[in-house]
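Here the complex is missing one protein chain, while the rest keep their positions.
Letters A, B and C mark the chains in the order given here, with residues in each chain numbered from 1 onward.
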């Protein structure tokens, strides 16, 4: 059994990975860490886990870093994983970090990201950056398999990248015209209450935020630039709509050849994702929606063109808490430990 | 493997049992029947099942009733199960029917129910009524184990009965003072669109309906009368609130002894449900909510008294589509086939 | 013009009364007070008011209590109104207080209430209690007309009282059997974010709270006792359902004469509310719902009996922020100033 620690057990990202791990045939949760609820069963915070996981929460100070752990999920905000990483690696455990702490491989790249989120530009464990692998399995499966540290991707980044990668890789669109219009459910903002997510102010509401400034833009640009073989920039507009789970990103790009048909686009996407368990590509005209992904690890992608304007219009659906977070994290763990990447992740979307 | 047919595959009740069966280690779906979508994969109607169950739908006329089926779930409205039951039994299959067709054991009792829902008072298979068992496992586990026909209970009835049974059985309340105030999510009304459940008219809406007239009242009264050892009547008020999955029924009854404490009440409930996998009883002061049951087969019950008024106040939460329908149906199947009753049903509630 | 101050302008109750006052033909807002947002226009907190009311917010300390104000709305939590009341009255202004501070006329009655909400049992202005009038216009219109201090009623209390008053007054039910099962939308909990009302934890959720302990019970009992001519107690179960505006309270009572028909009940209610602008009584069988009251000052009441069990079942719908709060407050102001009580309050419910 793979022995697992979850740091940040008390958030949504913690709850979701605990739920997945509790049902996983090859993992054993051995430690749950959080600053809140210390000493109480995790199921007193996440009551839906009663009877499924009632392990008490440890404080970060009390958590021992010895040889008894094989993998650590840092389901924590930016800045936590980087402080634990050295201890973790030294104790022989692999690390999967949800935040931006290990999505970049150089101090400079990290600093550029840190600027966007208003954090200290100095990384706490710069010596480990080079070994971190960016955890989008559909792009970096082999590197993940050999990694000891995985930087789990941002939720918007997953949805945008899965929607754009085949087009950029195959030079189907002009890489300087990419627009990502992304709508997320509210759970992406985490478990901490705030005015913006207070029920009476959020039901029936929607808004764009961090316009031209969202930090996930950087990882999207880095990955697409790798695929394009040239530096590119994207416009990403993040929005919040009144639902809990789900991201729908519509990605636009001017077709490199205006005669490219929807069928050709579909073929390129289907080919790119051949063998990808968790990506389903649908041709124009097949309805797709958040109902296809809510609660599941699937990404569902609809490929379209507007021949009148020469635009590619790709709709990319994921569940921000699954493929956008805990699901991808577990998929990465499976790959890191040589398991079938779908182990413990095969479940259909919530319905209705 | 237990070979299963689902009749009424295209509804919510069909979708849910298919999803559960597809993940069940001991069942094999061999036939899906519906009047809609014939010839197409069930996943074209329930797209969340793509990759999980893509079996084509058979028409009722085409479905063969030979020896190849071990159990049939009739996830159908009133009046369908009774027309299939004889063929089903003759073909050697057990029957689990979601409707009221087999919740009663005499023609007269059925007629009383049929009156309430405006149906023909004559049952189509009266000779089978005597062998039908009422499918609330917590009340009739042994009889279900030996049954060939199970009448799956009404969703409101499950929630009311689980909330009342220990109090009535132990004579803790005056059986002539029972009030059940029941709120359901919208999925209880099924998959068929109607004005009352049109999104713009249902969001931010709530209402009572079938006041003093809901058909589930009859099965609640029958079961409680059996437990009380005397005929009793209950007031049941059914209401719809703007959520999709969940029933919260608050049951009231005047305490037989006004000095009964909340602790005593809790003890009686805890004792009654000792060993019941899918019922969790919580004492006064422990918060319970729909979040504890949504998507799961659990019933969660909070036991309270108002010492000022001498009232018992028990809050009973279930997911109407799980413990209130498909979950109970599968639990019954497990019992009928000698399996652990929780097989394929152990999953926590949806969260968040 | 009636010159108005609103204390607690930054909450939902403040926002609603400001909105109503801004459209009222006979009022002029002259002062908005709050501890937050001081110096900024109120519309920077409540952005929907931009262009309708952009008056800057004053701090409580800065607000002058001289002769320039005719009426003060304290849209504040318990404990604020009582500290301002003396200054207010001395300055010649009338006071309408949203909290429980002036719902009771004796120190003892207030202390009993204060116990329930965990506040200091000592009232800060006990000398003013005797002159306070309880602000349910349908019960105390004449007294309100002559009052200088009105204690605006609790939202649950309004819905329960309007649903019960005619039955109790006319001795149609046994006053010792009253149960109020009350469901509220989330706005009743105010504008302050908390875990219980964080969107991801509240959508698809419902729960009972303060079982057998809600403080509004006391004012319901006091008013019904006055109507009954004897002391009575009620069981009140408060619940939260996932919508923003609305309360649906179902009130139960054993019919004094079990032969009482729904028609007789309806007639008694219709007679009781003859001339009441903001109460509409509907007979059994006419659908009523939260859609009839959301955003409006109407109370809509459906009268029913269950002849099988001898229970009265009355469904009482209000908008908790209108008839349950700001709407009643303005209705009271109209009465206190000799205006038609509906002035500025005639608007239909939000739809859809």
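Basically, a residue touches a chain if its C-beta (ideal position, glycine included) is under 8 Å from a C-beta of that chain, and two chains touch if they have at least 3 such contacts.
Because the structure is a prediction, the values reported are computed rather than measured.
Chemist: For the chain left out of this view, which of A:91, A:145 or A:179 touches it?
Modeler: In the complete complex, the chain left out is touched by residue A:179.
Chemist: For the chain not shown, which residue from C:76, C:291, C:304 or C:325 touches it across the whole complex?
Modeler: Counting the whole complex, the residue in contact with the absent chain is C:291.
Chemist: Among A:170, A:225 or A:289, single out the residue that touches the unshown chain.
Modeler: Considering the complete complex, A:289 is the one touching the chain left out.
Chemist: Specify the residue from the set A:17, A:315 or A:336 that touches the hidden chain.
Modeler: In the full complex, the listed residue that touches the missing chain is A:315.
Chemist: So that we can see where the missing chain sits, which residues of chain C does it touch?
Modeler: Touching the missing chain: residues 12, 15-16, 19, 22-23, 46-52, 187, 191, 203-204, 244-245, 280, 287-289, 291-292, 294-296, 321, 346-352.
Chemist: Mind pulling the chain A residues that touch the left-out chain?
Modeler: 177, 179, 181, 183, 185, 200-201, 203-209, 211-212, 233-235, 237, 239, 241-246, 248, 250, 252, 284, 287-291, 294, 302, 304-309, 311, 313, 315, 350, 352
Chemist: Pick out the residues on chain B that sit against the missing chain.
Modeler: Answer for chain B: residues 12, 185-187, 191-195, 197-204, 242-244 touch the chain left out.
Everything below uses one rule, namely that only the chains that are shown with their structure count from here on.
Chemist: Just the number, please: Cα centre separation of chain A and chain C in whole Å.
Modeler: Distance between chain centres, rounded to whole Å: 46 Å.
Chemist: So the centre of each chain is just the mean of its C-alpha atoms; given that, what is the distance between chain A and chain B in Å?
Modeler: 37
Chemist: Provide the list of chain B residues touching at least two other chains, using ranges where the numbers run on.
Modeler: Within chain B, the residues that touch at least two other chains are 203-204, 244-245, 287-289, 291, 350, 352.
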